[in-house]
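With one protein chain withheld, the remaining protein chains of the complex are depicted in position.
Presenting subunit A:
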Amino acid sequence: MAQKEVLGTPPEGIHPTYPYKVVLLGSTSVGKSSLAYRYVKNDFKESLPTVGCSFFTQMLNMEVATVKLEIWDTAGQEKYQSVCHLYYRGAHAALLVYDITNKETLNRAKLWLRDLEKEFLPDEIVIALVGNKVDLAAEREVATEEGEEFARTRGLLFMETSAKSNYQVNDIFMAIARELLQREQEKARAPSPHGRSTVTLGESRVRTGCCRL
């Protein structure tokens, strides 16, 4: 209850709504679009290579607040990277997706992490490392421990998923939402009495808006 008040919940107990921008980053064909599609539509289909970015939204009713995730699914091909950074500006969270059957894609995810670390301060963005395609366990090239260990040393959330068999897809987005809310609360407890209310989130939207050409 105290938390809610800190978050600026109106006395009637209506949950505040927080919009968060979440970007999916990673190599081509690791399953970014499929993860988004599974999460938002709870379905799996072969998807076309993403061009530019695709946009999805999902509402999450959490205990203390409603979270509105804006999911930005980016194109994986490196050629697009110059455009991609325009999409991840202003993000509150990022999923670095790799394909557990392709070691190279983990290396690529590490490069994405480097990019993000240049762009954001550590407390500005929640980052999750996601090893997708666990349904293809027989072709696994990246051990679970390897991803886990890397995530631990860099302070990332970590999960292995399968968009195809719907394994832990919800869980990873939920984990991100929880982490975002928790950070929200921590910030609210910080010196500034106003905390990060929706007003400040509005500001962050303005940041999103700066990706003009």
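Before moving on, here are some points about what is shown:
Throughout what follows, contacts are C-beta pairs under 8 Å (C-beta built on N, C-alpha and C of every residue); 3 or more make two chains touch, one makes a residue touch a chain; residues count from 1.
By definition in this document, contacts and distances are computed from a predicted model.
Considering only "Vacuolar protein sorting-associated protein 9a", "TBC1 domain family member 22A", "GTP-binding protein RAB5" or "Putative tRNA (cytidine(32)/guanosine(34)-2'-O)-methyltransferase", the record for the omitted chain gives "TBC1 domain family member 22A", by its UniProt protein name. In the complete complex, the residue from A:22, A:75 or A:169 that touches the missing chain is A:75. Across the interface with the omitted chain, subunit A contributes residues 19, 28-29, 46-57, 68, 70, 75, 77, 79-80, 82-83, 86-87, 205-206, 208-209, 211-213.
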